[in-house]
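A single protein chain has been removed from this complex, and every other one stays in its place.
Right after this comes subunit A.
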């Protein structure tokens, strides 16, 4: 009798456990201010992407502080609200709803992860709240926006298609790689970057020898790295997470791959902390990013300096794009002549915003036209190899 009972309990508890895998996050830390422009940030504050979330929040906070200190947008102060998406679509949707229903925000910036942004789009559309995406790169986000359907979604970030093209071209033409192995994150971001790489690789006579995707939180890459070593690949196409790059790089050292196979793609190969984790594995790594601390423009340099003095840490790409997007929004509100969402949306469509990487305008899919910056790690330091813009080809409706 007791035996069957505890066996049943084990089955039930296994089921409960699978439901209870996520940790309730820390959220809703509102910024106290007496302004009237309510801006919500949805970002991963906990979980495998938490590093991105922290940078995003700091970037946005810095921009808000700058704007408010200068008197706000036409006298109106910006009030910042944050909500934790944990990097998962489910949490991202409830975080967005919380911002819209409880905090009554007019604008939402989010999320870092493409899978989350895709899930947030319909929520923002229903509530007619402007969703400005600052950091996710899956092309589907803007395929479905503007003339594609969602009127309230905008994106101030280059897409994976740009990135895949730029990286494949550079790796093949400048570095002479033809044999690639894929090791990307198993998400809308990682998968789509590879999908587009495959579209362009034949142009450069490149081929993919092995293909693997890892789950967020994966820590053991030895099996797959051994397979890559035996496949004879010259480079690993990695569109991954910043927090995973050091793990992969260290295990590359362990398997003797460091210096023989090069990392190519995106995943914060260029930050000091990452390079320090395994310098030999990261030497020569090629990365395409929307922005870099080393980017040579006065506004950009000023941002880096201000961020570093405020937070005692150099900014990364995510800090920059959130800082930039808050400023873009502030200009749109200024041009709309007030806080009317409908007018702000129209202003955004027509905007000519001067960002540190160039002038930003939006196309009919609400996608910003932006360059990708290409860099290579040389002697343990990132070196900029140029900025490339690629036209986005939308699939026929």
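As a working rule, a contact is a pair of C-beta atoms (placed from the backbone, for glycine too) under 8 Å apart; a residue touches a chain by one contact, two chains touch by 3 or more; residues count from 1.
The rule we apply is simple: contacts and distances are computed from a predicted model.
Peer 1: There's a gap in the complex where one chain should be. From "3-isopropylmalate dehydratase", "Thiazole synthase", "Branched-chain amino acid ABC transporter permease" or "STAS domain-containing protein", what does UniProt name that chain?
Peer 2: Listed in its UniProt record, the absent chain's protein name reads "Branched-chain amino acid ABC transporter permease".
Peer 1: Given that one chain is not shown, which residue among A:74, A:128, A:173 or A:186 touches it?
Peer 2: A:186
Peer 1: For a quick check of understanding: of A:97, A:175, A:199 or A:273, which residue touches the chain that isn't displayed?
Peer 2: That would be A:273, which touches the missing chain.
Peer 1: Decide which residue listed in A:59, A:246, A:293 or A:315 touches the omitted chain of the complex.
Peer 2: Spelled out, the listed residue whose C-beta touches the missing chain is A:246.
Peer 1: Of the listed residues A:103, A:195, A:254 or A:335, which contacts the missing chain in the full complex?
Peer 2: Among A:103, A:195, A:254 or A:335, only A:254 touches the chain that is not shown.
Peer 1: In the whole complex, not just what's shown, which of A:66, A:103, A:195 or A:212 touches the removed chain?
Peer 2: A:212
Peer 1: In terms of residues, what is the contact footprint of the unshown chain on subunit A?
Peer 2: 2-3, 5-7, 9-14, 16-17, 20-21, 23-26, 45-48, 50-51, 53-54, 183, 186, 211-215, 217-224, 226-227, 230, 243-244, 246-247, 250-251, 253-256, 273, 277
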